[in-house]
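Read the structure below first, then the notes.
Only one protein chain is missing from this complex, and each of the others stays in its spot.
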Amino acid sequence: MGNKAEINPEKELNTEKELITGLGTTSGNMKKTEALLKVEDLSLSFTQYESGLRQTELKVISNLSIQAYKGEILAIVGSSGSGKSLLAHSILGILPSNAKLDGRIEYNGAELTQERKEEMRGKEIALIPQAITYLDPLMKISNQVIGCVEKKNEGLMKKLQREIFQRYTLKPEVERMFPHELSGGMTRRVLVSTAVISSSKLIIADEPTPGLDEKTLNETLSYFKDMADKGCAVILITHDIEAALKISHKIAVFYAGTVLEVANVEDFKNNGENLRHPYTRALWNALPQNKFQAIKGHQPMQDEVIDGCIFYERCSRKKALCAQGLPQLKQVNGGMVRCNNAS
Amino acid sequence: MSNNEKIAGFVGKKALRLTSLLIVVCFASFMLIQCSPIDPVRAYIGEMPVTAEHKAKLEAYWGVNTPPQDKFLNWAGDILKGDFGTSLIFRIPVIDVIKERFTASLVLMGVSWLFSGILGFVLGIIAGAKQGTWVDKAIKTYCYALAAAPTFWLALVLLMVFSVYLGWFPIGLSVPIGVTADDVTFFDWFKRLILPALTLSLLDIAKITMFTREKLIEVLSSDYVLFAKARGEKGLDLVLRHGIRNVALPAITLQFLGFSELFGGTVLVEQVFSYPGIGQAAVAAGLRSDVPLLLGIVIFSALFVFFGNLIADIIYEFVDPRIKQQEASV
Partner (left out) sequence: MSTAVVTVNRGLFRGLNLRQKTLLIIGSTSLLLLGIVVSSVFLGGEPLQTNFGSKNLAPSLEHPFGTDWMGRDMFVRTLEGLGLSILVGGLASTISTVLTVILGLLSSAGKTADSFVSWLVDLFLSIPHLLLIILISIGLGGGATGVIIAVALTHWPSLTRVVRAEIKQLKTQEYIHISRNLGKSKWWIASKHILPHLVPQILLGTILMFPHAILHEASVTFLGFGLSPHEPAIGIILSESMRYLSAGYWWLAFFPGLSLLIVVLAFDMIGENLGKLMNPKNAHE
């Protein structure tokens, strides 16, 4: 059903490709060996004050590693409110002042320092935010899509913006609207436009699909597929594993602040036999078209201190070893996994 | 179409509110004065020698022996006709006193309102944008100190510095003796306006600055500013593009909601600088038991505050595009 929506814009895009982004690369002639974005051992914590001004430290992300390649879509899947968005904010360098970030982020072979993040964002790295609250409520849409540009480029950008709007079937009057006047589907397309107009090479989409009907969902997903086909690296942050499976090349499973498994999309076929981590398998089993079986228990709270594997409490195959230290992230069968049992 | 309906509803609601408010304010303040031991006849006579006959006449005129509810109805009836009675101090109709004095005060309040609004907004934006730096701290300290400063004391200090020490302005700032108010030149008039207006502005700035600062900090930590940063916007451009746009309306609204405090400040400032405005008249009326004038001033000051709130409501309901849309879609 969604196929039509997926294919049509793609064809249109190919003809206009040079005109729009000038990226000129296709997934075919790319070197797949070098990751565009490399996140290694990233940890993020916040200093907070509780009632009575007692200072506490809240760890949100710990020892997280992922890699994003040009021409590929990497989905980061995890339940809502588990700190996935903060990963996006860490990469873009837009964390609040009480955040403490450790680890290493590399972009295009060089370390992504805060300075370099500030330089790159909006030009090389683009964020597609999750909700309408990320648009200035008092600014007309076209100004927001175009963003802050020099006077002499304004005409050019305006032209570009009109072309993008036309491609995404946004009517000309949308330009002059305020954010609150947009419908859900329009909002989605406007937010995607902001990334497309920037001609960035790394696109991070933060929860782009909630609350969309089947048709709009497929449409939105097709936009990301287009971007990847044109050579962008796309990171899709979502809690919707089904949506992620439709278009992604790789799926990173995010749990309690870290990635438990990075699986290729093919691993989810054949009843999920090739999946490496019990949690990923449980997620797969929870899907309605599979066993529709919810997993018992809940994710550990962010202020809980856990010695062993973070999945220990809920794991059906735990061993004594699992209670001692976080399992190392290891390469298994073309993917990554953080589990003592996987081999 | 629906917009017209909305305006009609708004006007109707506000008119109803104004009427009920005026009735209650009139009644409550009249009854309050009735309870007080003020003797209007004695207040009127003052030091004058009067005959017993004259005194009886005056008592009849002031209705000393009529029951309070009748007195109120008489008074309210007169007010409906536009007759606020005669001022005991000035010996002219209350409405004339108020007209002249309120005009003078409106000029004073208007100047300081504008000045403090603009300067306060700019300072607030600077402090908010530079949150945590020494600039922010300096502005914050200034605001805290001024918010805590007694109005009349600040007026006295300015008077000591600029009039006594520097001698730039006369100490009594009222109309020079022997010159009627009509003969005052523009320059004289302007000169006696400066210090009171300055005092009022300095005090008012604190409130609007702190508000603007807090609002800007709130805006700067919003999702849309986060996204703007993620798109490479930064520094002054970011503040100008998103901050001012989103802070201006609430700040203007707050300025209009501040009419009540502005009036209170004017009363004190006029007293120190002998500025012939409504505040000075109110104090004189209160101290010398000029009941008709005091009640007249109370009513007009309530009107003044009401219109400030009304303008704030209009901005809120009709100018902000978000509200406009919400109402239309409901």
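Lettered A and B in written order, each chain numbered from 1.
The rule is short, and it goes like this: a residue touches a chain if its C-beta (ideal position, glycine included) is under 8 Å from a C-beta of that chain, and two chains touch if they have at least 3 such contacts.
The structure presented is a predicted model; accordingly, all values stated were derived computationally and were not measured.
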Left-out chain, listing which of the shown chains it touches: A, B
Residue among A:54, A:152 or A:296 touching the omitted chain: A:54
Touching the absent chain when the full complex is considered, from B:92, B:164 or B:319: B:164
Which residue of B:126, B:216, B:238 or B:294 touches the chain not shown here: B:294
Sole residue of A:34, A:102 or A:214 that reaches the chain not shown, by the stated touch rule: A:102
Touching residues (missing chain, whole complex) on chain B: 21, 24-25, 28-29, 32-33, 35-38, 131-132, 144-145, 147-154, 156-157, 159-160, 164-165, 171, 217, 259-261, 263-264, 267-268, 271-272, 282-283, 286-287, 289, 294, 297-298, 301-302, 304-306
Residues in chain A touching the chain absent from view: 47-55, 93, 95-105, 111, 113-114
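Just so it is clear, only the chains that are shown with their structure count from here on.
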Distance from chain B to chain A - Cα centre to Cα centre, in angstrom: 54
Chain B - residues contacting chain A, complex: 221-224, 226-234, 237-238, 241-242, 245-246, 321-322, 325-326
Touch list for chain A against partner chain B, complex: 89, 92, 94, 96, 118, 121-123, 126-127, 129, 131, 133-139, 147-148, 178, 180-181, 194, 198
